[in-house]
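All protein chains but one are shown at their positions in the complex.
Letters A, B and C mark the chains in the order given here, with residues in each chain numbered from 1 onward.
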Amino acid sequence: MIINKEHLFEDNKKDLKSHKESFDFLGLKLDNEGHDVAKIITKLKDFQVAIPSWALGAGGTRFGRYSFYGEPSSLDQKIEDIGIIHTLTQTSGAVSLHIPWDIPEDFKSIKELACSLNIKFDAVNSNTFQDQKGAKESYKFGSLSNTSKAAREQAIQHNLDVINIGNKLGSKSLTVWLADGSNFPGQSNFQTALQHTESSLKSIYKGLPDDWSMLIEYKPYEPNFYSTVIQDWGTSFMLANACGEKAYSLVDLGHHLPNTNIEQIVSILMMKGKLGGFHFNDSKYGDDDLTVGSIKPYSLFLIFNELVYGMRNNPQNPNLAWMIDASHNIKDPLEDLIQSLESIQEAYAKALLVDQDALKDAQMNHDVVTCQEILQAAYRTDVRPLIEKARLDLGGAIHPIKAFRNLKVRETLIKERGKNTVATGL
Amino acid sequence: MIINKEHLFEDNKKDLKSHKESFDFLGLKLDNEGHDVAKIITKLKDFQVAIPSWALGAGGTRFGRYSFYGEPSSLDQKIEDIGIIHTLTQTSGAVSLHIPWDIPEDFKSIKELACSLNIKFDAVNSNTFQDQKGAKESYKFGSLSNTSKAAREQAIQHNLDVINIGNKLGSKSLTVWLADGSNFPGQSNFQTALQHTESSLKSIYKGLPDDWSMLIEYKPYEPNFYSTVIQDWGTSFMLANACGEKAYSLVDLGHHLPNTNIEQIVSILMMKGKLGGFHFNDSKYGDDDLTVGSIKPYSLFLIFNELVYGMRNNPQNPNLAWMIDASHNIKDPLEDLIQSLESIQEAYAKALLVDQDALKDAQMNHDVVTCQEILQAAYRTDVRPLIEKARLDLGGAIHPIKAFRNLKVRETLIKERGKNTVATGL
Amino acid sequence: MIINKEHLFEDNKKDLKSHKESFDFLGLKLDNEGHDVAKIITKLKDFQVAIPSWALGAGGTRFGRYSFYGEPSSLDQKIEDIGIIHTLTQTSGAVSLHIPWDIPEDFKSIKELACSLNIKFDAVNSNTFQDQKGAKESYKFGSLSNTSKAAREQAIQHNLDVINIGNKLGSKSLTVWLADGSNFPGQSNFQTALQHTESSLKSIYKGLPDDWSMLIEYKPYEPNFYSTVIQDWGTSFMLANACGEKAYSLVDLGHHLPNTNIEQIVSILMMKGKLGGFHFNDSKYGDDDLTVGSIKPYSLFLIFNELVYGMRNNPQNPNLAWMIDASHNIKDPLEDLIQSLESIQEAYAKALLVDQDALKDAQMNHDVVTCQEILQAAYRTDVRPLIEKARLDLGGAIHPIKAFRNLKVRETLIKERGKNTVATGL
Partner (left out) sequence: MIINKEHLFEDNKKDLKSHKESFDFLGLKLDNEGHDVAKIITKLKDFQVAIPSWALGAGGTRFGRYSFYGEPSSLDQKIEDIGIIHTLTQTSGAVSLHIPWDIPEDFKSIKELACSLNIKFDAVNSNTFQDQKGAKESYKFGSLSNTSKAAREQAIQHNLDVINIGNKLGSKSLTVWLADGSNFPGQSNFQTALQHTESSLKSIYKGLPDDWSMLIEYKPYEPNFYSTVIQDWGTSFMLANACGEKAYSLVDLGHHLPNTNIEQIVSILMMKGKLGGFHFNDSKYGDDDLTVGSIKPYSLFLIFNELVYGMRNNPQNPNLAWMIDASHNIKDPLEDLIQSLESIQEAYAKALLVDQDALKDAQMNHDVVTCQEILQAAYRTDVRPLIEKARLDLGGAIHPIKAFRNLKVRETLIKERGKNTVATGL
């Protein structure tokens, strides 16, 4: 299914007047306060977040999975789904492939499809946390960190294969999430495991094209419940430094111990020029992979505040690879992604409203009350009209969720694909 | 110092036009969406939060305390301070006395002062977590739970004394926060400690006037670091039930283990008619006692969403005693309290915007996406114009922090009181 | 496979001398200190822990599952596996069936098999956290708490069916673990959900035979990541009280927020006569379901200290249903269970060594140092000779893991069952 632009245009009509009034009122107010509204809108338009290829189907927990209707059963259909979201939100113009779940069969046709939907191929993801059918070596006791050389080599080769696939599609970065670790004290030698990991990552790094980057994810626990080899940003940063200038840390919001100050990590990594990518989701307990912004929207804003600061003040840091990394258990996955995208744009828009100069002054004067007032003034602003405007300018929907339902997208997908399809992925 | 109403009126003038425009625009929008704006404003006006008598001075941590200038050095001055905040915000029309830190010397004059500032005497707080000079028994190993009968009796009598003091002032409730617990496994017998506590609370309850209520606080840890006798809502609820119908649980936002779903606790206690009071603050790690709304404003909103629901649907639950319970280490305590009060009003206003009927429908249809849309629509609304309106109607400041500074309140207090005064309290 | 007792007897021989020396030395020492060693041994012999029927195969995480060889593929084989463990450890003389994963086809033969292996049928477990093939109603949005009456009734009926099955086998209790909850704020009405749950539990309770008990489990999160209906012991306790005297709380060690003082909960529930069952496992981060005693053995000891105290001092509390509830991802499941059983026995033996009278004295004197000394003296004792003795007396192995390997149990199972069998369960 491809959304008919005219239908979308029609659907927008009834909300147009209300949108215009809100936007005009807010625009004037922000203008009076000294904001460059047009520039903010432009930044919002330019911000594109990748959708991972496995995110279009229903997710699940270790206790089971409740399937959803009309799931995509091929990579083509997955990219079509991203096209639908992108048409509505105009902010998901990229796909992030997960290999081996979504190896293209016909590279040319998949590139054409993506191109026709205005979707780029962002970072490619390897998978060494599951055994693939027929694989010679098992990852049960680790992949890049395994004490078995054969297992390490298989995992290295898989990453090189993933780079190769990405290269054919126009990707420019490889994301390595390493589940390696241990479930019990004594099971693993921490030093050996890290040394093997460093050495394996260097082997992969050698195979990285010149214009690529390697993004190293960290996570404190799960699926291993005693230790994880790359347990925190410090370890990821150390490994990225060891590999070289094309290696970076990747922050996944859900991959932290309780109460971690994530925005500080983001800020320091950008200062060091080593923040390469970002995975969005939200959580209350652990790596819950909930819809972005559904639990702690102020934290998301604080993180974006650092991202905006870094993008302005840290030229040493590269452009970031943005991706949504959530699991959609009880919502329509497409609606869920739309809600995530809206929360991301909201946090970004609010962060763009922070008066950085006034904040710096207040910080220098130790005027803590004013520092808080400045952040809260930006956060308390209802920025929905700005996001609507950015979408509208690009031909998207004023209210993407409403449009999704009005245009009967899910019903059409079920008609096209049937009820009981199952997407590859977790 | 008492704020001159005319000066305040003058100070408001320059922001009046901008406020009016914002309020008119938002009012119309909400009206169109079916909200009764006048009713919301009325509810905001009626909402009054008590300021504890110890909150007007600088707080501290176990690592020390940085004092602040112009601190109140008597109960009179403390009530004057609350008067200042109340004049500006019109939402802090109550004081909550902490005994023995703030025992009135002259009841008549203190009541007259409070009355003149439109301040009521809310819940009185006992203190059995510190030894008082000359006290016969020590609370080092517990108060109401102590294995020593003499210590328990001293603590019971202290609570009865506090009731007596409160009674003379017009208070109608006693808040019991029990720090009792243990620092090491084996130190305390859990069963005996709880039995003593129940028995002691019943003795206090017997001395409670008919129209009073007893509010039982809970807390998982600190100042005891292994166990706390009343460690959670379940224990507090059990004790309140054992005491009788005038005994209730009191929720302090900072008194929970990491990741606790506090709004669910609030909801269930109201359903059972047993939520008696609420202490506001915010925190990232533990009982950090930070400014309300400074860390997790969405959580505060979700809690208010349950409070609003309960106030509508749970007639079995009494009116709640609201109090700010924060520690003001690095901000001007009065500015800090103003920021807390604004965050409370904001969360309340947003909760009042939740479309409860639509939410119920979506819940019945298992339309999770719409449930989230409804809550977020309310939360994303910029409700500042509503709060400003409520304040203005009552004669307060459009922007309390700005007015506080424009009217040179702290400078005046320092002139009146000197730099090196120290308030009683922690 | 059934372990040949003579082979086991032979295998024990080489360790017999060393065991005897250690036991004699320790026995004399404990005797001198005033302990009744024979009584302790008797208590250890009497302590029997149920193995759940799903625990004999490899578990997994949401990221995948690494299978194990020789897994049981029928209930008969599962009970045989428990028989093997029980023969070696003499402390796992019960099975806890999980329905519908393990519905007996032939009740008579399964009872005869279990009887021949000296295995009893302990608590039966219902499952309303997954949809079963062909089920009319889905539990995607809840079972006993669902807003849909039809879903609730299906879940109630399932529990009644489970009781019926258990009844035919000689079980005397039903364990209800309710995964019901919500993933997003607003998704669920806390009050309605709890009311439905209470009402559903009461319906099940009505169908409970007179000599049965109903055990109500609680858990703060997972598989729902925003709220869980029965989120803590307080809610479980409230529901058990609402149902009646045959309803109890069940504590699963992994079902708590970070840093919860579990031993205090255990103690208070026993004082109230409402602790009905116990699920053993260990964890570092959440409900990690690791081998018992592998992460926090001192916590396990402190919990057993309360259990021993309660079994002595709280006649109002019933006998408990003990069960191991761990997931065996990277170890041989049978070896893993043996390690769990040994840790349980160790903690129990150490708790039996606590000098309760001396502890009470020290507590009364507020001699915190001595309180700690008493607990640590018991904990620091190497109790392995006591456990070996208890096992030997009953015909078990001195060193169960060594015997398991010497007797080539897994090899035999693989020969009998093949490599690629898969057990039902998670």
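The criterion applied here is as follows: a residue touches a chain if its C-beta (ideal position, glycine included) is under 8 Å from a C-beta of that chain, and two chains touch if they have at least 3 such contacts.
Being a predicted model, the structure only gives us computed values, none of them experimental.
Chemist: Can you work out which residue in C:I295, C:I324 or C:A423 touches the chain that's missing from view?
Modeler: C:I295
Chemist: Looking at the full complex, which residue from C:F9, C:F25 or C:F107 touches the chain that isn't shown here?
Modeler: Among C:F9, C:F25 or C:F107, only C:F25 touches the chain that is not shown.
Chemist: Using the document's definition of touch, tell me which of C:Q339, C:Q363 or C:T421 contacts the absent chain.
Modeler: Hidden-chain contact among the options goes to C:Q339.
Chemist: Per the definition of touch given earlier, which of C:A242, C:I401 or C:I414 contacts the omitted chain?
Modeler: C:I401
Chemist: Taking the full complex into account, find the residue in A:W54, A:F68, A:Y226 or A:Y348 that is in contact with the omitted chain.
Modeler: Candidates A:W54, A:F68, A:Y226 or A:Y348; residue touching the omitted chain: A:Y226.
Chemist: May I ask you to list the residues on chain A that touch the chain which is not drawn?
Modeler: Residues of chain A in touch with the missing chain: 140-141, 147, 182-192, 194-195, 220-221, 226-228, 231-235, 237-238, 257-261, 263-264, 267-268, 270-271, 302, 305-306, 309, 313-314, 359-360, 362-364, 366, 368, 371-372, 374-375.
Chemist: List the residues of chain B that touch the chain left out of this view.
Modeler: Its contact residues with the unshown chain are 60-64, 66, 129-131, 138, 140-141, 179, 183-185, 187, 220-223, 225-226, 258, 283-286, 288, 290-291, 294-295, 329-331, 426.
Chemist: By the contact criterion defined above, which parts of chain C meet the unshown chain? Give residue numbers in ascending order.
Modeler: Residues 22, 25, 29, 258-259, 261, 284-285, 291, 293-299, 330-332, 335-336, 339, 346, 368-369, 372-373, 376, 379-382, 384, 401 of chain C touch the chain absent from view.
Following the convention adopted for this analysis, only the chains that are shown with their structure count from here on.
Chemist: If you average the CA atoms of chain B and of chain C, how many Å lie between those two points?
Modeler: Using C-alpha averages as centres, the distance is 43 Å.
Chemist: I'd like to verify one number: the distance from the centre of chain A to the centre of chain C, where each centre is the average of its C-alpha atoms, in whole angstrom.
Modeler: 40
Chemist: Could you pull out the residues of chain C that touch at least 2 other chains?
Modeler: Each of 140-141, 183-185, 187, 220-221, 226, 258 in chain C touches at least two other chains.
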